[in-house]
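Every protein chain but one is kept in place in this view of the complex.
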Amino acid sequence: MSDHRLALFRAMVRARVLEDRLASLYLSGGIPGGSVFLSRGQEAFSAAAAMQLRPGDVYAPLIRDQAGRLVRGETPLDAIRVHLGRTTGVTRGRDGNIHRGFPRQGDLAMISHLGSTIGTVAGWLMGLRQLGKAGAPGDLAVGLASIGDGGMNTGALHEGLNIAAVEKLPFVLCVTDNQLSYSTFSDRTYACRSLVERAAGYGLRGVAIDGTDPDACWAACRDAVARARAGEGPQMIVAKLLRLAGHGMHDDASYVPAELKSRFADGVQTYEVVLRKDGVLDEAAAQALWDEYRSETAAALAQAQAEPSPDPAQEPWTALSTRALA
Amino acid sequence: MSDHRLALFRAMVRARVLEDRLASLYLSGGIPGGSVFLSRGQEAFSAAAAMQLRPGDVYAPLIRDQAGRLVRGETPLDAIRVHLGRTTGVTRGRDGNIHRGFPRQGDLAMISHLGSTIGTVAGWLMGLRQLGKAGAPGDLAVGLASIGDGGMNTGALHEGLNIAAVEKLPFVLCVTDNQLSYSTFSDRTYACRSLVERAAGYGLRGVAIDGTDPDACWAACRDAVARARAGEGPQMIVAKLLRLAGHGMHDDASYVPAELKSRFADGVQTYEVVLRKDGVLDEAAAQALWDEYRSETAAALAQAQAEPSPDPAQEPWTALSTRALA
Amino acid sequence: MSSTYIEAIRRALGDALAEDPRVFLYGQDIAGTFGGAFKATKGLAERFPGRVLNSPISEDGQAAVGIGAALAGCRPVIEFQFADFASVAFNQMVNHAATHWWRTGVPVPATFRLPAGGTPGGGPFHCQMVEGWLTSHPGLIVVAPATVGDAYHMLRDAIACDDPVAYLEHKHLYNHLRIDTDPSRAERLPLGKAAVRRAGRDCTVVSWSGMVHECLKAAEPLAEQGIEIEVIDLRCLRPLDTATVLASVERTGRLLVATESWPFGGVAAELCAWISEHGFSHLDAPPRRLSAQDTPVPFHPDLFRAHHPDAARIAAAVVETVEF
Partner (left out) sequence: MSSTYIEAIRRALGDALAEDPRVFLYGQDIAGTFGGAFKATKGLAERFPGRVLNSPISEDGQAAVGIGAALAGCRPVIEFQFADFASVAFNQMVNHAATHWWRTGVPVPATFRLPAGGTPGGGPFHCQMVEGWLTSHPGLIVVAPATVGDAYHMLRDAIACDDPVAYLEHKHLYNHLRIDTDPSRAERLPLGKAAVRRAGRDCTVVSWSGMVHECLKAAEPLAEQGIEIEVIDLRCLRPLDTATVLASVERTGRLLVATESWPFGGVAAELCAWISEHGFSHLDAPPRRLSAQDTPVPFHPDLFRAHHPDAARIAAAVVETVEF
């Protein structure tokens, strides 16, 4: 029991440390792109979900899944390289920050258009079935996709999720209802009480959880992924929490009332307190853990900064992989 | 009570007679377009819904709403003119069969792309609000839109319906679940038990009814429209029935098992029996009614056939209404 | 053995399914005994159980499935019921499928089948030629076979191609075009190559899909008037085989591009602009375009015929070009 709790906390801290560093880099002008997007307050759900996956599973993270990405094998160095637009980064400077992925390993590179990855994960799982690679019956390869309260209202989400349900795929939809799409509160984006009320309409099993409680996140994710793996069909988890940052670093989120903010503690801090109380971690171990990730991030940043930016003269400037047609 | 039942039956018969005539016209090669689409088995729900509306309301019929269209004021002559592509028709030969409407009177001219009209009705109602023409509080102008079990799975439906819910509009969605999208049974298009399970996810009030029972259709439509008018927000009615024809006249629907067909009687016939049993109608009155509509349709057809086809030389060939830019 | 255009498509799908376990078909009404709105997949669901799947009315979702399955290692073929409805899948096609290889280095070998083009009585939403907007973004290959042999080979090539391919099949050709041989034995040109369908010295007339046959029809009366046109079938619209067109214009000095599409932009404009720039000194007359009228496609057959270019109008435009 405490094993996974420590691992979960480690994943949360690792993401937090990395993002804090990217945030300060943004403020000092060290990021060539438009913004840096933080997952503050959402680390637990993101990490807990990704921790249920294994090689061969499909993962479709979104904008606030730094924690899940790290769990899946991305390193801070990978993330920093992409943010700096380095040739060594997986996008080779062509794409920045959030649109990165490792599609060969089943980790999708999202496009900005929200909702678009849902049907893609469904298609991937259908493809595995076609190829006889869906996994042993009762022990299926799972597809897990993130979506926000905002993205839930896209047509793409609707079509993709419905297909996942019709095909009875081992699909897990992790809905992070952080109450905001950019500056817009969810009373302007949906009219049901909880987004979990959408599950039945697709024929999914849905659960609603407190996304600020890492243990609740863990339990729900473990259960949903296990059910999907076992062949019970698609699952939906709706985690309610609050985005504890601006939409991106360019946004001060002054539209979020202080009173609301005051009701949502920082899950990384509260979980540390809980774990220390429960004896999973003592002060020294906690300190060592933070230090470990700070050094890791510092080293990664130093390395990435020393690496080259793309050279336009080396770009082939074609969008086709077929040589004969490019 | 019997008043509306007779009126409902009349509307059903009127649509049936018209469509039967169009069908035979199609078979004899008298239709210039690709097909004729029949609403056989769906007349009751379509008519019952439209009968709740009044001038100033907004109506978005679809492919199988001949009955509702007639209730709203379209004449058989109007419908035949469009099917024949006559210049006298409301589409002036530019568009055929189902894409007709009277947008100035609040009756939308659908585009083929299913789901597209839902957000349009929502927008219309929002527009009325902006203009102060939404109606007196408690007695609002209502928007009523049709959709099929197939169209429920379009992204456009999802986005439009969600907007209607967020805006708490006096919107009524009439879902005709005829078990088929073209040749595809609904087990391949949705995975919930009944589409009414989608209502809660949008924050709508939903009811499921037996669409083969005209009295049930009437009661549900009256109630839903009354609630919307009163300001209770958007409503959904899901009527389950079976399409008793091919998708269009070009389609013999041989993919529908005989056993299934045998379980669904023709609502026009059964309602006539019921109404006669209940003393709403006697044999002579029933016969007179059918005769009346047969003559009406025959006269309309004769008139439309004598009318001119469009002359290409008279076409201005511009899609812009702004003269200076066309 | 003889084959229509639609039979060649069915044959190509069947052969691809038989030869390559990575291939599967996904689309509206394509499975069961029904076999699709145009019967392109008739019999395939029975022959290949579990590999011909009906989808809900969800074009964005269908395209997304194609992308995901392609990433999983499959060669999915996505059928849209009419090309017109691909407008709903536009984002997935141009922003997701078409950008993926460039962004990640991982290609998306999905094929999108689009029944396109006009038929009388089809109206504004069942007659569109959609290459105008499908060619607008980089990363998508767009093909439009005009012959029975190409219907077969280009579909096989589309499925074999690592990049996403939009395959525009012309509904009017489905049953109107027939050859007396096995389409898989018909001549096979590579993707990206245009075909000279008729040699001629006086004017280069370029078209694709259904319009190729109107151009060929125009050739005969023109030949009687002593005007020999060279008819080029582009076959592949993105990328364009500008070299073949340029070589022809070098000889003829004249260019007419005939299209069933709308007048603004698109492939006809691209080709005329390209040849004007790169073949300027070879042109003895203004490069011309003949397009459909600038309105949606009308329902009534009389309006429809006036909306679309045909052999007579092509011939008239050639005469004007040659007499310039």
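A, B and C are the chain letters, set down in written order, and residue numbers restart from 1 in every chain.
Throughout what follows, a contact is a pair of C-beta atoms (placed from the backbone, for glycine too) under 8 Å apart; a residue touches a chain by one contact, two chains touch by 3 or more.
Quick caveat: nothing in here was measured; it's all calculated off a predicted structure.
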{"item": "Contact with the hidden chain (one of A:T88, A:N153 or A:T297)", "value": "A:N153"}
{"item": "Interface with the undisplayed chain - residues on chain C", "value": "84, 87-88, 90-91, 94-95, 99, 102-103, 124-125, 132-133, 135-139, 238, 262, 264-270, 272-274, 276-278, 280-281, 283, 285-289, 294-296"}
{"item": "Absent-chain interface as seen on chain B, which is shown", "value": "58, 90-91, 94-95, 99, 101, 103-104, 108-109, 111, 113, 116-128, 130-131, 133, 155-156, 159-160, 162-163, 166, 318-322, 324-326"}
{"item": "Residues from chain A at the interface with the omitted partner, ascending", "value": "31-34, 85, 91, 93-96, 99, 111-115, 150-151, 153-156, 181-184, 188-190, 254-255, 309-313, 315, 317-319"}
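One rule holds in what follows: only the chains that are shown with their structure count from here on.
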{"item": "Taking each chain's C-alpha mean as its centre, the one farthest from chain A", "value": "B"}
{"item": "Selected pair, greater C-beta contact count between B-C and A-C", "value": "A-C"}
{"item": "Whole-Å gap between the CA centroids of chain A and chain B", "value": "44"}
{"item": "Chain A and chain C, separation of their C-alpha mean positions in angstrom", "value": "40"}
{"item": "Centre-to-centre distance between chain C and chain B (centres being mean Cα positions), rounded to whole Å", "value": "36"}
{"item": "Residues of chain A engaged with two or more neighbouring chains", "value": "155-156, 158-159, 162, 166"}
{"item": "Residues of chain C touching at least two other chains", "value": "55-56, 58, 60-61"}
